[in-house]
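Encoded as C-alpha cells, the structure appears first; notes follow it.
All protein chains of the complex are present and in place, except for one that has been dropped.
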Amino acid sequence: MLMCCLLLLPLKVAAQDSASIYTAQLLQPPNDSVRTQAIGRLAALRIPATFPLLIAINDKKLYLLDHKAVTVDSKPTGEGTYRLYSLYPDNILLTNSSGQPLLLPLSALQTVDIPRADRLQLAGIAPLLNLFSNDAQKRILAYTQLKNTGDSATLSILQAALAKESNADARRTGKDVLYAARLYSATSTAAAKAYIDSIGDNWSDNAPVLLRNYAKAGFLNQETAHYAAAQAISLEKRYDSLQRIQNFFSGLSLGSILILIALGLSIVYGLAGIINMAHGEFMMIGAYTTYCTQVFFTHTLGIPQTDLFFLAALPLSFMIAGAMGWILERLVIRHLYAKPLESLLATWGVSLILIQTARLLFGDLTAVKTPQLLSGGWQVSPHLTLPYNRIFIIVLTLLMVVFTYLMLYRSRLGLQIRAVTQNRQMSACLGIETRRVASITFFIGSGLAGLAGCAITLIGNVVPDMGQTYIVDSFLVVVTGGVGKLAGTIFSGLGIGFFTKISESFFQAVYGKVFILVFIMLFMQYKPKGLFPDKGRVAED
Amino acid sequence: MMNTPVLTVNNISAAYGQSIILRGTTLSVKRGAVTTVMGRNGVGKTTLLKTIMGLLPAQEGSILFNNENITALPPHKKAKAGIAYVPQGREIIPRLSVYENLLLGLEAHPDRKAKIPEEEIYSLFPILKDFRKRAGGNLSGGQQQQLSIARALVSNPSLLLLDEPTEGIQPSIAQEIGSILQQLVQQKGLSVLLVEQKIDFANQVTDHYYFMDRGRMVLDGTAEELKHSELEKHIAV
Amino acid sequence: MLLNVNNLAVSFGGVHALNLDHFSLRDKELRVIIGPNGAGKSTFLDIICGKTKADKGEIFFNGKSILGKTEVKIAESGIGRKFQKPSVFPGLTVHDNLLLAAKMKKDIFSSLFFKSTPALADRIHSVAVKLSLTNVMYKLAGDLSHGQKQWLEIAIVVLQDPTLMLIDEPAAGMSDEETEKTGALLLELSKAHSIIVIEHDMKFVEQIANELVTVLVRGKRLMEGTFAEVKNDQRVIDCYLGRTNAQLETL
Amino acid sequence: GKAGSSDSATAKETVKIGVLHSLSGTMAISEVSLRDAVQMAVDEINAKGGVLGKQIEPVIVDPASDWDLFAEKAKELLIDKKVSAVFGCWTSVSRKSVLPVFEQNNGLLFYPVQYEGEECSNSVIYTGATPNQQLIPAAEYLMSEKGGGYKKFYLLGTDYVFPRTANKILKAYLLSKGIPKENIIEEYTPFHHQDYQTIISKVKRFAADGKACILSTINGDSNVPFYKEFANQGLSSATCPIMAFSVAEDELRSMDTEFLVGHLAAWNYFQSNDLPENKKFVADFKAFCAKKGLPGGDKRVTDDPICWAYTGVYLWAKAAEKAGSFDVSKVRNALYGLDYPSPDGLVKMDPRNHHLAKPVVIGEIKPDGQFDIIWKSEGLVDPQPWSPLTSPDKDCDWVNHNGTYAKK
C-alpha cells in the first residue's frame, strides 16, 4: 500500500499545483464561467486537500475573512458566534493572538455566494467530500454511502480519511467499508471468514445489512454465505439484548419523570387532602422560571455560558413555584380545608387564571435551550447511548425522592405535616401551628412541581397549558400508588413507566396508552386502594 | 398565686352555627386540684372543653388562664401555654405510629429538646411499649384511649382537660389512671378539669364538682359538701 | 345453638388478635364478653358481622356458615351490630337514620316506592321514646353529642330487629343512671333476641349478666362462667379487674 | 340574548368580518398568530380607506380549541353578527365542524392552513395548500438525487385526520414510484405525546443503512420532545433527515433549534423568501406586533399559515372591490381566477374551484430558526383538492359542475 502511495506522489504534486490555481480562480473569478469551470475541475481532481473547501461550497458555508477562504463550525458556540476553520491549503482551526479559538459572528464574515448550478457539480462526489467534513454524522453517512465501492482510488481516499478519523462511530462505519471491499474480493474461504469476523467484531450499525447482502449474493461459496448469515443473526441478537437495556432505561426515565411530577402532587393531595387541579400549572411556572432565567442570563447579564442558567434555574424554579403555591394556600386553600371538594373547584379556577396569565405574559411559544453538558448522550457501548438529559432527570428524581422521604419521615416538620393532614383540629390542640404547617406543605409540594417543570424543559415544551398534559398522568400515578403513600408513588411511577415502554414495543403508541389505562383499571380491581393500601382499622372510612 | 384558680370561665356562650349550646357557663378550676364537670348526655360538657381549648369560639364571656385572658387564642397557643386536652373520641392520629403519636405530645412541651418520659409512660400503659411501631388507628378502642391520655401527659401540662378519660378502658387501668392523676396533682401541682359521668371514678379523684344542665352550671361544691342524693336528682332523667 | 364458633383465628401483622377455640350462644341468650383492652372482643364481633375477614375457623349462625359472606348477606340473615365507636349516618336526621334501619324490604324498588305506614311510624316513635331520642328527632345525626350517638346507634339496632344483636360497649359515655336504663333495655330485648354485649363497666355487667360471661384475654377464651365465678377468678382479677374487684365486693 | 340593535346605524360605514381562531386551549399555540395576521391586514386596508369605502370591523371571538364551540361561534358570527366573511380555523376538525354552518347560512370562510384535501365546499376559500402543493413535491425531492436519493420512508404523525390522509396519499405516491412496501412505515402518536424514546429507537434501526428519511406530520407540542429525543439518540439530519409538514417558523420559535438544524420542511412560503413584498411584510408584521404589545413583540416571525391568513383578507377585499359588493355569492364569483401579489409573489385563485395556485418551497432549518430555501417549484403549482393518487375519478369544479364531480 505504501508503494502505491509513493507511485502516486509525482502525479499528486502536479495536481496540487493546479488545485491551487483553481482555488484562486474560484474565490476571485473574473467571470461566472471561470468559476463554474474551476469547481468542475476541482471536483474531477478529487484531491483530499481541497475537500474541505468543496464541502464548504456544497454546504453553503464558504466565507471570506481578510480575503482568506474560511468556514464555520457546524454548531454555534453560545450566542451566535462560531469557530472558524481555514480551508485551503490547510484545514485548521483559526486562533486569535492569545492562542484561543477565534470566535466570530456570521455578520463579521463575508459570504461567498456560489450559484446553485455550480454547487450541483459537486453532487457526484458528495460522499467523498463528506468524508472530510467536520461533522461526524456527515462522515458516517459518507462512509455508509461508499459502502459498495470497489474502485481503488476511492478506497485510498477512504483510507486517508480513516487514518485521521477521530469519531468512534465513524471509524467503525468506515472500517466496515474497507472490510466489505476486501470480503468481496477475498478468494479463500478462510480469508472471507476472517473478514466476516472482522466485520462482526467491528460491529457498525450497518454490519448486519452488509453481511446479509453478502450472504444473499453468495459471493464465494455456500459456506461463507452461511457464515455471514449466522454472523448477521448473532449481531442482531446482541443488538436486541442491548435494545432491551435501552428499553429498560427508557422505562426508568419515563417513570422518573412521572415520579418527579407526581411527587409534589402526592404531598399536596395525599397528605394535605387538597385536590390541586393547578398542580400542572405550578409545573408550568417552574418551566417558565427556567425560561426567564435563561433570558436573564443571556440577554440581561450577557453570559454566553449556556449551562450556568440551568444551575440557577433549578433552585429558582423550586422557590418561585413554591412561593406561588404558598400564596395560593394563603389566599384560597386556607379557607377550604373543611371542604376538600371546593378545593377542586377553586384550584381549577386558579389553573385557568394561571394559564391565561402565562399566555398573556409570554405568548404561546417559548424555547429553553438544553444546557450543553446535558445534550448528547453517554455512549455505554457502540449501540447503546443513554441521553444525558434523561440520566440527569433520573438522578434529580432520585435526589428529590430522598429529600421528600427525609423531610416527611425523618424530620419534625414531616411529623407535623402528617399529623395536621390527618387531624387538623387535634394537631392544633397538641400545639402545632396548623396554618404554618399547611403553608409549608403547599410550598414544598408546589416547589417540587416547579422543579419538575424545570426538568421537563430538557425534554419537552414550555407552553402555557403544558400542565394539562401531565395532570391526568400524575393523578394516575398518585392514585395507583395509593393516596398519601410515598413508596406507592415511586413504585407506580416506575411501574407505569416500564409498562408503557413494554406495551409500546408491542402496540402503536396510541394503543399502548389505551393498554396502560386498561391495565391500570384492571389493577385497581385487584388493589382498589392502590399499591400500598392501609391495613386494618386505619383503612376504614 | 397558689390560691387563684388556674382557669376561670366567665359566663361564656358558644354555639354550633345557629344552635346555641353554652349559655353563660361559669366555672373555675383550682390550682393543683381536680375539678369535675358532670351532667347528662348532650348538655354541653364536651362543648365546654372545646370552647376552652379554642376549637369553638366563645361568643360571649371570657376565659382566664393563670389570670391571662386566653378567650380568643388559637388552640396551638393554648397548648403551648400548658393546657393539654384528652378529647372524647380519642382523636389519635390514625396513620402515625404509637410512638409518633407520643412524639406529638412534645409539640407543646415548653422545652424544645424534651424527650418522651418513656419509663413513666410505659409503666402506666405497658401496651404502648409493645405496640410502639403500630399505627395508632389500628389499636383497640381502650388502647387508643390510653394512648390519648399518655400523649397529653407527655407534654407536661399545667392544666389537663379530660373528657371522659376512662371510657372504654379496662377496670384495672382505669383504676390506675385515677391514682396517677391524684399523684400528679399532689406531687407536681397539676390542675385537672375532668368531664366524667361514672360516679365511681369521679369520686375517686374529685376535689370539686360542677353539675351542668342545658349549657349552664346548676350546682357545684366540694366533694364532701355534695351528697349523693342531690347529685342523683340532677342526673336522673 | 344459634351461634357456633370453632377455632376462629385472625392475626394482624403477626399479632394474634383472636384465637378462639370455641364459642356458642343459645337462642335468646344474653352473653357478656369482657376482657382487657386489646383482648380481641371487638375483633370477634367484627368477624361475625363480616367486617373483618378471619384467617381460619368456622362460624355457624342458625346452622348456616356465615364466614366469608358479605356484610349485607350477614345482616340479612339477622345479625345487627352496634360499633364501639358510634357510627351513624351523619348527613341524615335522626328520624331518617331510624327509618333506614327499620326492618322492612330493603331492595331498590321497595325503597323507590316506599310509603310510610302508621305501624312503622309508631314503631319508630316508640323506640325513639325508649331511647330518649324524641327531642333530637329532626337533628342531623352528625350534630349529636357522643352519648346521643350511642343511643341512636342502639336504636338503629333495635329497629333493625335482628335475631342476634352484637352490642359493643353500650354504656361508654353514659351516666350511671343511663347505664342502668340501658341495662334494663337490654334485658327486655333479650326476651326476644339473642344478644352479645361487650362492656368494661362491671356494675353494668353485673346488672345484665344473668347467664354466662365470657372472658377473653389476648385473643383466647380465658374462661366462661357466671358473673360471680368470673369476678372471683384470680386470673381475671390479675389481668383485668385489678383492685376494682375489691370495690365490687363492697357493692 | 343578542338582539341586533344599533347595527343599522353603523352599517353604512363599516363592514363586519369574523375572526374565528382559537385564542386559548391547545390550538392557541398556532392560531393566535393568525388572528394577529388578520388584524394586521384589516388595519392596513382600513388605513388605506377600507373596502368599497367601508371600514372593516373585525369581530373577534375565541372558539377556545373546542370544536363544538367553533360551530356555535360560526352560527353566532353568521346569524347574529351578520359578518360578510369569516377568517378562521386551523385544524381540519374545526373546519369540518363549521362547514355545515357556513353552507346552510351561505357564509364564506377563508381557511389559511394546509390540509388533507378531499373536500370541495362552496363556502370555503382554501388559501392553504392541498396535498399536491406540499406533500408530493417534498417526497419527490427526497427521492431525487439532489435531495439525497432516499429509499426508505418513515411516515410519522399525530393521530388525526390531516396526518392520516396525508400519509395515505404519500404512501400511494411512494408505492407508485416503486418504493417497496416494507420500506414504508406508518406510525401515529396521540395528541400531546411527549415520550418518543421507543419510536426513535425504531427509527434508528430503520435508518441504520443511511437510506431512510422521516416524513413528519407531528403536530404542535409533540414536536419539541420528538426532535430533542431524535438528537439525543445520536441521529441527525445527515443520517436521517426529517421532512416536516407541520413545522413552520412560528413553531421553531418555541424550539431549541440546535437540534433541528439541517432538517427540512415543505411549505408554500418561508419568511426567508427575499422578494421585496415579503421583506416589507415581515418588517410590517414585526412592527405590528411590537406596536400592539403582543407577546414576542418584534421578535415575532411570519410563516406559511400567517402569510395565507394575511393574504386571505386581501383576496377577499380585492374580490369585493371587483364585485362591487360584499354579497357572498358575488364575492365568490369574483374570486375565481383572481390573482394577488402576496408576500409569496403573485398567487392566483383557481378559475374553477376555491383553492389557491402557489409556489411550493422546501427549506432547511438554520440555527436562527429560519429556513434556507433549497428547492422551489417552477412557477405556481395548481391545487388538486382531490388527489389523483387516491381519488383519480374525482375533481372539484364550481364553475362547470356543482362542486365535486366524477371525471370520466
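Should a chain be cited, it is by its letter among A, B, C and D, assigned in written order, with residues numbered from 1 in that chain.
Here, a residue touches a chain if its C-beta (ideal position, glycine included) is under 8 Å from a C-beta of that chain, and two chains touch if they have at least 3 such contacts.
Convention: contacts and distances are computed from a predicted model.
The listed options are "Arginine N-succinyltransferase", "Class III extradiol dioxygenase family protein", "Dihydroorotate dehydrogenase B (NAD(+)), electron transfer subunit" or "Amino acid/amide ABC transporter membrane protein 2, HAAT family", and the UniProt record of the chain not shown names that protein "Amino acid/amide ABC transporter membrane protein 2, HAAT family".
For the chain left out of this panel, the touching residue among A:T404, A:Q468 or A:T500 is A:Q468. The chain omitted from view is touched by exactly one of A:L211, A:V350, A:L408 or A:M426, namely A:V350.
Checked against the full complex, the candidates A:L360, A:L373 or A:A487 give a single residue touching the omitted chain, namely A:L360.
Looking at A:V295, A:L336, A:L384 or A:M407, the residue that reaches the missing chain in the full complex is A:L336. On the side of chain C, touch with the chain left out of the figure occurs at residues 49, 51, 70-72, 75-76, 80-81, 87-93, 96, 99-101, 106-108, 111-114, 135-136, 139-140, 156, 160.
Touching residues on chain D toward the chain that is not drawn are 1-4, 23-25, 60-64, 66-69, 71-73, 75-76, 79-80, 91-93, 96-97, 99-101, 104-105, 118, 159-161, 164-165, 168, 190-191, 391. Counting the whole complex, the residues of chain A in touch with the unshown chain are 275, 277, 332, 335-336, 339, 341-346, 348-353, 355-357, 360, 468, 471-472, 475-476, 479-480, 483, 510, 513-514, 517-518, 520-521, 524-526, 528-530, 540-541.
The working rule: only the chains that are shown with their structure count from here on.
For the criterion of most C-beta pairs in contact, the winning chain pair is A-D. Per-chain CA centroids place chain B at a distance of 75 Å from chain D. A straight line joining the Cα centres of chain A and chain C is 66 Å long.
The multi-chain contact residues of chain A, meaning those touching 2 or more other chains, are 535-536.
Shared interface positions of chain B, i.e. residues touching 2 or more other chains, are given as 138.
Under the contact rule stated at the top, the pairs of chains that touch are A-B, A-C, A-D, B-C. Within the complex formed with chain B, the chain C residues making contact are 12-13, 35-39, 42-43, 84-85, 132, 136, 143-148, 150-151, 169, 172-178, 181, 200-203, 239-245, 247.
Across the complex, chain A is touched by residues 24-26, 28-30, 32, 145-146, 159, 187-190, 192-195, 197-199, 201, 208-210, 221, 224-225, 228-229, 231-234, 236-239, 250-251, 253-259, 261, 294-296, 367-368, 372 of chain D. Against chain D, in their complex, chain A makes its touches with residues 60, 74-76, 80, 120, 123, 130, 135, 137-138, 140-141, 144-145, 169, 205-206, 208-209, 243, 246-247, 250, 253-254, 257, 355-356, 359-370, 375-377, 385, 387-390, 458-466, 469, 500-501, 504-505, 508-510, 513.
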